[in-house]
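Only a single protein chain was left out; the remaining protein chains are all shown in position.
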Amino acid sequence: MKTLQDYIDKLNSLNFKEMYENDFFLTWEKSDAELEAVWTVADALRFMRENNISTKVFESGLGISLFRDNSTRTRFSFASACNLLGLEVQDLDEGKSQVAHGETVRETANMVSFMADVIGIRDDMYIGKGNAYMHEFMEAVTQGNKDGILEQRPTLVNLQCDIDHPTQSMADALHIIHEMGGLENLKGKKLAMTWAYSPSYGKPLSVPQGIIGLMTRMGMEVVLAHPEGYEVMPEVVEVAKKNAEKSGGSFRISNDMADAFKDADVVYPKSWAPFAAMEKRTNLYAEGDSDGIKALEKELLSQNAQHKDWCCTEELMKTTKDGKALYMHCLPADINDVSCVDGEVEATVFDRYRDPLYKEASYKPYVIASMIFLSKFKNPQEILKKLEVKKAPRIFE
Amino acid sequence: MKTLQDYIDKLNSLNFKEMYENDFFLTWEKSDAELEAVWTVADALRFMRENNISTKVFESGLGISLFRDNSTRTRFSFASACNLLGLEVQDLDEGKSQVAHGETVRETANMVSFMADVIGIRDDMYIGKGNAYMHEFMEAVTQGNKDGILEQRPTLVNLQCDIDHPTQSMADALHIIHEMGGLENLKGKKLAMTWAYSPSYGKPLSVPQGIIGLMTRMGMEVVLAHPEGYEVMPEVVEVAKKNAEKSGGSFRISNDMADAFKDADVVYPKSWAPFAAMEKRTNLYAEGDSDGIKALEKELLSQNAQHKDWCCTEELMKTTKDGKALYMHCLPADINDVSCVDGEVEATVFDRYRDPLYKEASYKPYVIASMIFLSKFKNPQEILKKLEVKKAPRIFE
Partner (left out) sequence: MKTLQDYIDKLNSLNFKEMYENDFFLTWEKSDAELEAVWTVADALRFMRENNISTKVFESGLGISLFRDNSTRTRFSFASACNLLGLEVQDLDEGKSQVAHGETVRETANMVSFMADVIGIRDDMYIGKGNAYMHEFMEAVTQGNKDGILEQRPTLVNLQCDIDHPTQSMADALHIIHEMGGLENLKGKKLAMTWAYSPSYGKPLSVPQGIIGLMTRMGMEVVLAHPEGYEVMPEVVEVAKKNAEKSGGSFRISNDMADAFKDADVVYPKSWAPFAAMEKRTNLYAEGDSDGIKALEKELLSQNAQHKDWCCTEELMKTTKDGKALYMHCLPADINDVSCVDGEVEATVFDRYRDPLYKEASYKPYVIASMIFLSKFKNPQEILKKLEVKKAPRIFE
């Protein structure tokens, strides 16, 4: 069985200095070593929790969460991560707060951060806005810390923006790493990130973008498949291409789901809205054109309806590597005859993969905690060692 | 004055092995020894808090609360219990969460439980649904824990279902035990669980059912009184009958409030909706028949109005044992000329019993904490002893 020292040794072999007192916006802004550090600390924290060793490193402090979109698993993952480290979550609910009353981002950012060690933001609804908002927020608290207003500079964890969903893609990657028995085993494996039909409309692009932006770095053969008209952000496509070149893997776009599934080791069929349409919607919202928004919604739903054949069927699964590709999804999935008539996946496929799907999700709290941990401690290895020596039990014994 | 050792000695005399890593659904699913263990640990925890001894047994961990009905006291009791043991409460608010968006119970249960040690659920609105939902939820996390998705299996505390309200009835019982100077003194005492008029409609059945299902076990003479047509669940009536036989007490149903109050040692006058009507309402909701629901509500209100004479008056109180029966209520009560014109109780009666009523409520946080404690520790006596030896103060000194 592994020991904590194994994780510490791994960390000693990696250079992640830059993560200290830094934020986590996009995976492709981080080095390979930094990503590996995130996975290593995530595994170490999980190892410690499984062995009833407390990882409470904060005696007090707040983790501020700001969700501008519904969320169950990300909300609870963030709360779990904060709790695991000793931070208390405070939701900045714009309903309750005066943010709704025209308070500036700069001001709010500082007003909620006097005792905040972490800020988790989910803002994925509007193209060009979410990630920008996070940067605006963090520039404000950085300034506030410089000016002696905030004793500490809170760290950002991007809980999903318009461009990337790093806590999702990093948890997904850690799942694949464990399923394949190690990071080194991903090289050459084929991953199909494909669009799938959903009766609901306007699902964010950040998941497919996050997946192609990350998985292309591990030397995988990544195929992004979608019907014509369902393109993702061109910038992210560029990122994926560059990553693939650098990592010795490959990246291509296909308009054929079967082509993507053929001999795939990993399949990730999921619905999303066309980038162009989301951009259009963003502008309509800005103009407050509600009729335009309704019209766009109607148009998109009928466009979706033309692609009901984009479904993860048993038949398609048979065409994957040994018919046993690892099926992945960020959840919740639209399951045929369960959550809808026609959806992203057939019920029998989903049922067969329920366990791995839940495991996939179970990495997210640890990935978030790891991102916080790495940004808060200059020498995480030393801290992990000290926690092991201290050996305070999580549950009293 | 009592010492902690007294509580530990009592626990040593009881067999409650089965409670370890188990849930609390219904009181009649637990043995007498198990119920006594709950009261003993509740008293022990209260004793320790009163003596500024910290009972924080969790360094980290979440207590998930899921309320499908409004609540003040139960919500705060659960929060207090979790906090007392070191767990942080996270509400699973279906408004905020994606549960509302068709996510399955199984999935949600696992997604919120990655770091959950306790789940508290209140789901009392629909006959045949609440308790079933709790079981579905717990089967999901049990499976998740077996499959290695959840490192720990969270414990369920039933915060009120369609059948029972165990944290209420157990707190009520602990109140009676203290008022009567010991569990052994309940034998032969008469308890009147009676319906009372309320201008509001559709109050849950779980309180009267919980009371007759529990109090019949201590050898009490339990009378359930209500107007014709206000029957409770037949299954629970059966439970009460069997309990009474076994405990050497008695149980009978009367349609006469005065008969129930006559010489009673304890009276519990409270409104509830007829079982049959609640069942009907459940079906109407299932069919989405809002007109039917409105019609039913109207019908029930006029039915209630025929029984305004079912009120806990001074006159009735005079007929109880020495005119001094212990008046009980789960609160809030409908008080004549205070919260309504005609209600469940006369203001002077309520005022005279305010102190005992608040005391009654004050046991709930400790009962909940006790249920959690007993399910989390294989040897609670040892843990209590260690906490006493450690003697960490709750408030720094």
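Order as written gives the chain letters A and B; numbering starts at 1 within each chain.
Simple rule for what comes next: a contact is a pair of C-beta atoms (placed from the backbone, for glycine too) under 8 Å apart; a residue touches a chain by one contact, two chains touch by 3 or more.
Remember, predicted model here, so these are calculated numbers, not experimental data.
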item	value
Touch with the omitted chain, as defined above, among B:Lys187, B:Lys280, B:Arg352 or B:Arg394	B:Arg394
Selected from A:Ser13, A:Thr104 or A:Ser290 as touching the chain missing from the view	A:Thr104
Hidden-chain contact residue, picked from the options B:Thr27, B:Ser77, B:Asn243 or B:Ser271	B:Ser77
Touch list for chain B against the chain that is not drawn	46, 49-50, 54-56, 67, 70-73, 75-77, 79-80, 83-86, 88-89, 331-332, 338-340, 354-355, 358-359, 361-362, 365, 392-397
Missing-partner contacts on chain A, residue numbers	56-62, 88, 90, 92, 96-104, 106-108, 110-112, 114-115, 117, 144, 147-151, 376, 383, 386-387
